[in-house]
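Omission of a single protein chain aside, the complex is shown with its protein chains in their original locations.
Our next item is chain A:
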């Protein structure tokens, strides 16, 4: 019997194998790391020899065992022995080295204490841990994502509040000897600056306040919730001059940049892993088998479900592989048929999307024309009016519900592999949800910029209907957010719980076939990313919106948790934790990038309203930046102009492209080298076995 694990197939005993240099160095390394515990893993017959070998190289292995004791893969008693050995060795070191070791040890202890304290501050630690135990890491990653969004929104709120809202409130109420100034804008037609927000006059019913709360009009319109409150050109806090317009704009850029950086930081890990893995789209078999079992599972029911889902996953992947081989063997006629079918279905998808966009456009225009948001009418006492105001939100929610069903029905005809099917449907749903917001904003702008008369053209926007158009946009975003929250609440209360009730108490066939709700992670993630995109777009027009978003996501966490525990069964096709995290952050990033576009257009292209807001004296909101730069010293101005000019931008872009191509080429070269080394290893192993066989034959004869 041979005890070298790599050579189990060689039949005859070959003692000289121990003399191979590679075996000796491996043994030495193992002895330095493992010590006498190695005895137990070796087969019985070779124990004595191995022990002798292990004891031998140990003295030389002394300086190799510089690792801290806890990183050694041995039992506690052995670790203790090694640590005492290390400490005994320390006495022979110089005083300086002793001090360095002692200080690094105490520093590590302090850091550990701090980390432990910080972990107590982690929000919902216990809840997420129990979810992980019952439902696995895939669903747990959704809840961690939700927690991340709560924190992100809270930080954005703190940012906007401290930079924009707090100075405004302080200066408006004259606290700390502060004051503010409203500089009347020059070169502006006087009719553009007329703004009389129709607040609640006289005696009003209580339910008017409730309606105002839901639609953002009335008393809510003049609060610091909306853009119109910040009609301050400069504020003086004691003797400091605070440039509120510039602060408002910079705070907007700051929260966008902060979100971008934070998301990228979180997704870097997953992205690196996705780059390294050049295998097929979904994970390799090794990942599924070696990292397949979730050791966090504590519930026997969940374990049974996990077994079944693992079996299902492995069988599906094996089947997919067989399908791929079949696809590779397709004839030309079949390929033609499939491709023409796919083109047809993509046209249908395009038609569905156009239908959604057009209906949203019509709904928004209708709502704006007929509700009193545009102060055409003054009657505000019917609930039809409230319904009209929420019409765009309702149409969007309906589109967001119907379109994914259509997509998942259509994709079956396109004959893709199951993995690609899921990805493509997801991408289409993401696009639908996020583009719907874009269409809503576009239709709002078409209303706002619609100009028939000359006077209107002088202002640049429809000053009669929208004297303070940013507040109007802010109101729409506010309504979208409230409606989204109401829908999530309503679906949980009126769909999930009754369904669970029906399934448990009614045993007729169709009900049982329908079964319990599955916790579909992609749908839930799209829901909250949609809400977050609204928040990002709306914060410029309504600085306190992130606070509402924080509270909304906070409540949604508990709603989803209760719904999951009481009304859901785990998904048949599980999503893995690693790919989930990356997928969530990619979708969030897409939402953020899509939020840049409307904000960019609002800030830089559409003229800001002259009747309210901090940008009254400027052409567009962006104009405050060139204005401030003109106030800088000439040298700095020239530098900034140089950076913004084409003479700098084009070479910069070219250099960035060159660096990117260099790194892509480097990565390709590394991959080729790795492939060559693998082939070489295989060759070496075969050579070794060949030589051993020859030597054994020679020995025998």
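Note that in this section contacts are C-beta pairs under 8 Å (C-beta built on N, C-alpha and C of every residue); 3 or more make two chains touch, one makes a residue touch a chain; residues count from 1.
The rule is simple: contacts and distances are computed from a predicted model.
The listed choices are "CIB1 protein", "phospholipid:diacylglycerol acyltransferase", "ER membrane protein complex subunit 6" or "Isocitrate dehydrogenase [NAD] subunit, mitochondrial"; the UniProt protein name belonging to the chain that is not shown reads "CIB1 protein". Within the full complex, the residue among A:20, A:220, A:258 or A:296 touching the omitted chain is A:296.
Residue A:284 is the one among A:223, A:284, A:354 or A:453 that touches the chain not shown. Checked against the full complex, the one of A:129, A:182, A:412 or A:457 touching the unshown chain is A:129. Within the entire complex, the positions of chain A that touch the omitted partner chain are 5-6, 8-9, 41-43, 69-73, 75-77, 79-80, 83, 112, 115-116, 119, 129, 137, 270, 273, 276-277, 279, 283-287, 289-300, 302-304, 307-308, 310-311, 314-315, 318, 321, 576-579, 678, 681-682, 684-686, 689.
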